[in-house]
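In what follows, a structure is listed as structure tokens, so that the remarks can point back to it.
Omission of a single protein chain aside, the complex is shown with its protein chains in their original locations.
Read from first to last, the chains carry the letters A and B; within each, the first residue is number 1.
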Amino acid sequence: MEAETLSVVNYWLAASLFLIGLYGILARPHLVRKLMAMNILQVAVIVFFIILGYKSDATPPIVRQGDETPIARNYINPLPHTLMLTAIVVSVSTTGVALALLIRIHRRFGTLDESELIEKLK
Amino acid sequence: MEHTPILIVLVPLTSALLIPFLAMGGGRFARAGLLFATAGSLLSSILALRASLEGEVLSYHVGGWPPPWGIEIVIDPLSGVMATLVSFLAVLAAFYSGPYLSGWTARRTGTFCSLFALLVTGLQGIVVTGDLFNLYVFLEISSISAYALLSSGGSKSVVAVFRYLLIGTVAASFYLIGVGYLYAMTGTLNMADMAARLPETSDSPVIVVAVSFIVIGLAIKAALFPLHGWLPDTYTYAPGPVIGFVAAVMTKVSAYALYRILFYVFVAGTGPREPLLLLGWASVIAVVAGSLMALAQKDVQRMLAYSSIGQMGYIMLGIAIGTPLALTGALLHVVNHAVMKGCLFMVVNGVQWRLGVFRVRDFAGMGRRLPLTMAAFTVAALSMIGLPPTAGFFSKYYLALAALESGYIPFLAALILSSLLGAVYFFRVLEKVYLSPENVEKTRDTSELPLPMLAPILTLAVLVLLLGVFNQTVVTELIQPGLPS
Partner (left out) sequence: MQQLLQRIAWLPFVAAAAILFYAARDLPTMADPNAPASTHVSPRYIESALEETGASNMVTAVLADYRAYDTLGETVVILTAGLACLLVLGAFTPARSGPTEKEAMPYEFGSDIVDATSRLLIPFIILFALYVVVHGHTSPGGGFQGGAICAAAIILVRLVRGRAPGLKLLPTYTVAIGSIGVLVYTGTGLVSLFFEKNFLDYSGLPLPFHGGHLREMGSLSVETGVFITVTAVMVLIFDVLTMGSEE
């Protein structure tokens, strides 16, 4: 496959993941599923950034032993990886807080289904 | 002195870390820590603002790395004013939270105060940063602490906040993917550097997509209609001291971030008008819809929440028109609305805290019962309607002038219509407050609010008047230096 097509397919994969997440949040009635969809959405962003960092014929961004003068061409871009480490941590934290909220909701209302919940809130 | 820009963020951050230890000595110490955090941030903000008004833009290189490799903190008059506004309201909210927290255990108070200080840290971090990804990190700090604080108001608030969390995370992801597109096209994350490199690629559709994603993401955070879905429930069930602060500044900080990115990174003032016009129409709908929905509410706090949606429309409208006059109006309205909405929410929550009532009809006769509080409410309400000489009149005046000058007559019509609607729903409350007989049972404690609650409310009410009377000085000294050149 030529590089252009491969590139577009990769971007489309990230976009599809993003859309799966968005769809889940908009359409699924169960709150836990919404939360899982939210995680997929965040993973999509992470995948997208990692794609941006890749270079053909380059190695991971760790200076090889004996390489006195590293050249940018030989290593992949470390910046997106760093940024996504942050994004992963944010994703974990948000999930933790969301789970805590869900436990509170379940203790109080005994259900995590959105329509039942709306019914009970009235 | 040279370190004041970082101290704006560092003081509340370090205090937030120390508050769990202070709380081991008792809740009082935790509250003192919170006061120190917010006051320290206010002091640094004022110092930084003063330095930036003398004409130099303070640029602080964190870690000693020059941008675009390191992260830059930028204090120009615009971010200086915003930082001062945020920390000023934070100080008042910290005072206000005193009576509210008095029944809590020391540990819970400690957690609450620590999260509040982290919320201030996050908002200040957004305001002062000059880096797009750094903005995302602080956006998340402020969001996560806000989720926790807003959900401490009972089980209904937990459901509302869970929805807010989902929508807020979607918004942040939209923002982040927009930043990713920009990074792919320019290779940088620094705002100033990106502004310099964007003209090379500005024809690409990718830039348009990046702008739309960033605008949508931040518009969700700023609760621009029709992306406001999370706001009414979250605000209605939120606990008092939190909502007074969050409603006053949190959506504004998102609007500020949007303004900063549109006008300092994309330099929207020079480009084609059409994309901004789309935002303008959305804002017009927001202005009208927010006011109409506020009119339909029986719960005062929910009424204020919908009114906030309308008011965010004003600010976005100013950004969308984009002329210097309109931006002056928008920025002035950011300040004014923060002050008056903070005051209104604090009053309503004070009433709810003291008397346990929240519906419009329960406010009957409140004018005799809580005269000072209701006087503050009246001033802030008049300002929301936009009567001179209160602050609200002048920002609306600038926005109306700008709409007229640029020939957007429908925008002007929306402004006038929403002011009329605002008059209707606020006078409905004021009529109850001053003209109806009392109907709350006599047994409840009906004296004025305690001083820690009353003082912030009155300060804000006086500030509403001062901002109105000295509005010319405020505009020329503080707002206009912050406009993009």
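To be clear about the criterion, contacts are C-beta pairs under 8 Å (C-beta built on N, C-alpha and C of every residue); 3 or more make two chains touch, one makes a residue touch a chain.
Since the model is a prediction, treat every value here as computed from it, not as a measurement.
**Q** Looking at B:Ser152, B:Ser406 or B:Ser436, which makes contact with the chain not pictured?
**A** Reading the full complex, the residue touching the unseen chain is B:Ser152.
**Q** For the chain left out of this view, which of B:Leu43, B:Val62 or B:Val267 touches it?
**A** Looking across B:Leu43, B:Val62 or B:Val267, the contact with the absent chain belongs to B:Val62.
**Q** Determine which one of B:Ala30, B:Ile75, B:Leu118 or B:Val215 touches the chain that has been left out.
**A** Considering the complete complex, B:Leu118 is the one touching the chain left out.
**Q** Please output the residues of chain A touching the missing chain, sorted low to high.
**A** 3-4, 6-8, 10-12, 15, 18-19, 22-23, 26-27, 51-58, 60-63, 69-73, 75, 77-83, 85-86, 89-90, 92-94, 96-97, 99-101, 103-104, 107
**Q** Over the whole complex, note the residues of chain B touching the chain we left out.
**A** 3, 6, 10, 13-14, 17-18, 20-21, 60-65, 68-71, 105, 107-108, 111-112, 114-115, 118, 121, 125, 131, 133-134, 137-138, 140-141, 144-145, 147-149, 151-152, 158, 181, 183-189, 197, 201, 204-206, 209, 212, 229
As a working rule, only the chains that are shown with their structure count from here on.
**Q** Using Cα averages as centroids, what's the distance between chain A and chain B in whole Å?
**A** Centres of chain A and chain B (C-alpha means) sit 29 Å apart.
**Q** Give the list of chain A residues in touch with chain B in this complex.
**A** Interface residues on chain A, with respect to chain B: 18, 21-22, 25, 31, 34-35, 38, 41-42, 44-45, 48-49, 52, 80, 83, 86-87, 90, 93-94, 97-98, 101-102, 104-105, 108-109, 117, 121.
**Q** Touching residues of chain B toward chain A in the complex: what are they?
**A** 133, 137, 140, 144, 147-148, 151, 155-156, 158-159, 161-162, 165-166, 169-170, 172-173, 176-177, 180, 183-184
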